[in-house]
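The complex is shown incomplete by one protein chain, all other protein chains being positioned as in the whole.
So, subunit A:
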Amino acid sequence: MSLEEWTHSLQDMRQQAAIAAKVFIQRDYTNGTVCQFQTKFPSELETRIDKQQFEETVRTLNNLYAEAEKLGGSSYLEGCLACLTAYTIFLCMETHYEKVLKKIAKFIQEQNDKIYAPRGLLLTDPIERGLRVVEVTIFEDRSLGR
């Protein structure tokens, strides 16, 4: 089975395997309205994954979102250029934010494949939940000796 097929079967698993619980990582608003998620390690995941690992994932996600919303020379340039072309430029080009969102989707896919799926967990891309939460699905663990 190729990696893609295995990942797809993972998604299918979501619908067919038993879901034991779902944990929701809420947004962290202490820096304002920028998209950041709380890095606090939820207790339900204690038996499944290493705290460091999890916090690292969330921290990287936060950094990626910060990059998307960063105010700087390049974002201003993009904004001005868009205004001058009456926003028609976005018919051919992606906004910076969209590019970073694609990066984030890839990152989450990668994390799922390498770290979370082997432990019976599945991260859902926050954009599918309106950037409100990071949904972690915990699958039932039926292996022997657990």
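Assume contacts are C-beta pairs under 8 Å (C-beta built on N, C-alpha and C of every residue); 3 or more make two chains touch, one makes a residue touch a chain; residues count from 1.
Here is the rule we go by: contacts and distances are computed from a predicted model.
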| item | value |
| --- | --- |
| Protein name, per the UniProt record, of whichever chain is missing from view ("Dimethylargininase", "Palmitoyltransferase", "Cytochrome c oxidase subunit 3" or "Septin") | "Palmitoyltransferase" |
| Contact footprint on subunit A, counting only the chain that is left out | 1-3, 5-6, 8-9, 12-24, 26-27, 29-33, 44, 68-71, 75-76, 78-80, 82-83, 86-87, 95-98, 101, 117-120, 127, 129-133, 135, 138-144, 146 |
